[in-house]
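Single-structure report; data block below.
A single protein chain has been omitted; all remaining protein chains appear in their positions.
Going by the order they are written in, the chains are A, B and C; count residues from 1 in each one.
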Amino acid sequence: MLLEVSNLRLYFKTLRGDVKAVDGVSFSLDKGKTLGIVGESGCGKSSTANAIVRNLPRNVSRYEGRICLEDMDLIPLSEDEFRSKIRWRRISMVFQGAMNSLNPVLKVGFQVAEPLIIHKGLSRGEALKIVEELFRLVGLSSEIVNRYPHELSGGMKQRAIIAMALTLNPDILILDEPTSALDVSIQAQIMNLLKNLKRKLGISMIFITHDIALASDICDEFGVMYAGELVELGSAEKILPSPKHPYTQKLLSSIPRLHSDKTPEFIPGAPPDLVAPPSGCRFHPRCPYVMDKCSRENPPNTLVNGGFVKCWLYK
Amino acid sequence: MGLGKTLALKGLTLIVVLISVLLFTVLIIGASGLSDRVLSSIMNEELRGIRQKLTTQIRDPEELNRAMDEIKQDLVKAYGLDKPWYARIPNMILRIVTLDLGSAREVQTFTGSNRISDIILERIPNTILLMTSALIINFVLGLVIGPRIALRHGTKMDKAISLYSAISYALPTWWLGMLMILFFSFKLRIFPFGGMYSVPPSEDTFMRFLDLLWHVMLPLITLVLALSGSWIYITRSIVLSVAQEDFVSVARVKGLPEDLVRRRYIVRVAASPILTNVVLGLAGSIAGAILTEIVFDWPGMGTLYYKAVMSVDESLILALTYIFTLIYVLARFILEILYVVLDPRVRL
Amino acid sequence: MEPILELIDIKTYFSVRKGLFKTLTVKAVDGISMTISRGEVVAVVGESGSGKTTLGRTAIKLIEPTSGKIVFKGSDITNIKGDIKWIRKEAQIIFQDPFSSLNPYMTIKQILEEPLIIHGVEDVSEREEIILRALNNVRLSPPEDFILKFPHMLSGGQRQRVCIARALVLNPSFIVADEPVSMIDASSRAEILLLFRELQEKYSIGMMYITHDIATAKYFSHNISVMYLGKIVEYGPTKEVLKNPFHPYTATLINAIPDPDPENRFRERSIVPGEPPSPINPPTGCRFHPRCPQIIDGKCSLSEPISREVDLKHFVACHLY
Partner (left out) sequence: MSFIRESFSEFWASNISKIGILFLAILVAVSIYTVTTLPLDFGVRYWYNPVYWVDYPKSAQPEWINIFLSEKLMSHVELSISKASGIKPYNNRFIKYYNVSYNHECNQFPKFITLRISDLLFYRRDSPPIVRFYVTRPDGRTIELYTLAIETISSNATPPFRYFSMEPKRILLSGDIYLARSLVSFLYREFNISLGTSGVLEVGSEKIIFGSIGGDNTFTPLIGRYVFSAVLICSDVNDGIGMFNVVLGGYVYGLMGTDVLGRDLFQGLLFGFPIALIIGVGVSLLTTFIGAGLGIVSGYIGGRVDDFIQRFADTINNIPLLPLLILLSFIFGGRLWLIIFVLVFFNWPSLTIIVRSMVLSAKASQFIEAAVAIGASRLRIMVKHIFPQVAPFVFAQMIFFTPYAILAESALSFLGLGDVTMPTWGQILEYGFKNGAVFLGYWWWILPPGLFIVYSAVTFVFIALGMEPVVNPRLRRWK
């Protein structure tokens, strides 16, 4: 077990009250595997990622749980320890806004090389040499090293950012919607690249997206998030063909498919406000199988089909 | 488009600005009739003097009048009053643009020259000594304190400094200057009331220097007290907006030490807007803080301009307007070049 | 069926000023002809920079074409300048971004009322009635709950439904839908698409459905045209094109959209390399040739392929055919 997250909570303070962005999330990640975290926007996917790399805004009101990286609990680590031991060396991340992830006044190559210089103490020249290699790996020509971010297209920036995430050979790479701003053909290119990296480097990934079809390209396991909670967790082989949780079922059937003639369905209503989520099962107001119990009690995680489902239907 | 072309284009725009400002000034002084009025009053003054001299030589009143009429016609021509005010403009602007600034009517240099270029050259160092050093102090204060409070925004320290900035924005520097004189010069008697040197100035160069320092202290403190608030606040807001960009979080997650993140990812990116303020501030400071200079009786460009306006010395007003604008325009041009150096996005 | 919109060799160029003297021409739409009939939905599929959005805007004269002819409801509207109000009533557009396409300072009622005011529906109760009916139509019910809300109080899907309602209050005969679901959460996309199809059929509206996601086009377009760099490379009945894409580019677009399948991760997706070139300086010959996996040496880079009817009503512009 490479990474084990249990009972992770991350709340933000606002004028209206605490936003329970991540509320008791548990999952684990094996070496070389990719976990997809999927769900609608505003369900806490990105916050989960940010909680793992401890990229927190100032208004955090609650940050607790266990994040164990090979038996080391990360939460009690001091800011400085976490920075020098974990960040980028063990866990690196590709952020959602690829367009804004690069400093506009520094050359791309230098930004990618920076972790090597800081963490490994390499000279700029040595670091840049490694960067050129990495660029080749992600399909960028080595001359890009000397370019500024604004001179790159969106796809090239995304490749550079992926290269940047790989500089220190991290154990875990977190990808937060890495392709959402890209065109479909470029998106396919990036997915192929990620697949290659996974195979070649054996790196573990957490892939965050709202698009299950896209996630199926790379993920071995799926965690489905709804309203700050993980409602279903299981392998791709189990979840994609036969989802258990009503939310997962709905999510899967809402995807317009090219190769089948089934009319897509939709989930009526909108995800709840995370300041005051519904009582009991948070999905109950939108659930087609809602029962009395659902609005009263929060369902426990039930072992079904080799994975966990958080639903009263399976209890 | 090449870099040279961009800059040439900017330069051209700024030259147009320069000429328009001069034209605007001349038009205002001319069209309001001020120019004609002042010129004729100067001429009449001169005529009166001549008449007094002539009365001792020419007894016959009729002959005197005839002689006076002739002299008057000559003078009218010499002053250009025979033509309408706008006919004088092209010449005037051409002279100014070629830096032939002419001579002032009343103001003189310490050594008695009334050539405007001499006067300006004498005054500029005085203004630089006061205004520019104040600006640099304020800039440094802004750069040291601004980012610090920006990254701790919402804290008590941030609130206190913001409050100080707000009040200092509402504080007229010249009034603060008067209070400073009232307190430190009148009440405590530890600083002089104004001026640059004691009268009579000391013979010894070192003592003169100390004397100068003693004199510059109070206006300098005033300028720093009154203006540092806005500098800190401006730096704070620029830094605050950069600090919220995504690439700053990326840098943190990359595991860069906090001070490096601050230096390389925040201040470095915030540099060009901050620099804009500094360079424009520097350029503006040449015009002097007119009111502060008056309050402290500081013989700089500000008091010079004030005197020029009050005595309607057209050539001096024009020359100073030209110099102020020229420096400002040059600063803008330098900024364009600096942007290119600092911000790769500007490079086309 | 009677054609509602005919585009004949439409070209829309933009000039981009670079510096003082140099202007560059962006050939966003470069010679496109298309006919859309009443009740017909034509999907225009392409990536960003393909000119599909410009085409949609040009079709309803939000952008003036550089050359070509636009015939709307039988009259040539290409050069009309002043009296275009009737076109604005008959032809509507729905935008991609439901967040920025509603004025945040207006209530839903004000937003829906505006077109009615502009087009002279003076009776207040009549306007109210139309608005309530439109809201019911887009399933924002009960409508009374929504009319006094501001856009920011609604979810993305709800906002897009308001946009649809706004387009419908004037009873248009033609609608351009510019990526109407691309910014909506996957879970509510289907809802909007189904609503679209229902309303389009109910009112027999001609529609140009612009999208980069060929999968959504499948659900309610009759015909599909695939655009690449300002040109249509393939056109035909939707089912036909999806089943049997002729143009290599169309095949790429289809391949880029996976179905959720656990087997996906064990196979490479077939992709085209590189990125779309800039429409300022498009490649010679076939514009797709630098990225084309099936390039014919000495042909594709030199001569521009002409659109041919390869199958029944299925056109393709490619040297392979």
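The rule is short, and it goes like this: a residue touches a chain if its C-beta (ideal position, glycine included) is under 8 Å from a C-beta of that chain, and two chains touch if they have at least 3 such contacts.
None of the values given here were measured: they were computed from a predicted structure.
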| remark: Per the whole complex, from B:21, B:93, B:107 or B:340 the residue touching the absent chain is B:21
| note | Of the candidates B:6, B:109, B:241 or B:315, the residue in contact with the absent chain is B:241
| message | Please identify which residue in B:99, B:121 or B:166 touches the non-displayed chain. | response | B:166
| query | Looking at C:38, C:89 or C:197, which residue reaches the missing chain? | reply | C:89
| query | Which chain C residues touch the hidden chain? | reply | 60, 62, 84-85, 88-89, 92-93, 95-97, 100-106, 114-115, 118-119, 150, 152-153, 163, 166, 170
| task | Could you list which residues of chain B touch the chain missing from the display? | result | 13-14, 16-17, 20-21, 24-25, 28-29, 32, 34, 162-163, 166-167, 169-172, 174-176, 178-179, 181-182, 185-187, 193, 241, 244, 283-284, 287, 290-291, 294-295, 305-306, 309-310, 312, 317, 320-321, 324-325, 328-329, 332
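The working rule: only the chains that are shown with their structure count from here on.
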| said: Could you work out how far the Cα centre of chain A sits from that of chain B, in whole Å? | reply: 56
| Cα-centroid distance, chain A relative to chain C, in whole angstrom | 32
| message | Where in chain A do residues touch at least two different other chains? | response | none
| Tell me, which residues of chain C touch at least two other chains? | none
| Which of the residues in chain A come into contact with chain B in the complex? | 53, 55, 58, 83-84, 86-89, 92-93, 95, 97, 100-107, 114-115, 118-119, 148, 150, 164
| query | Within the complex, which stretch of chain A touches chain C? | reply | 34, 40-41, 153, 155-156, 183-189, 191-192, 195, 210-220, 235-237, 240-241, 250-252, 254-260, 263-268, 270
| field | Sites on chain B touched by chain A in the complex | value | 154, 245-247, 249-257, 260, 264-265, 268-269, 271, 342-345, 347
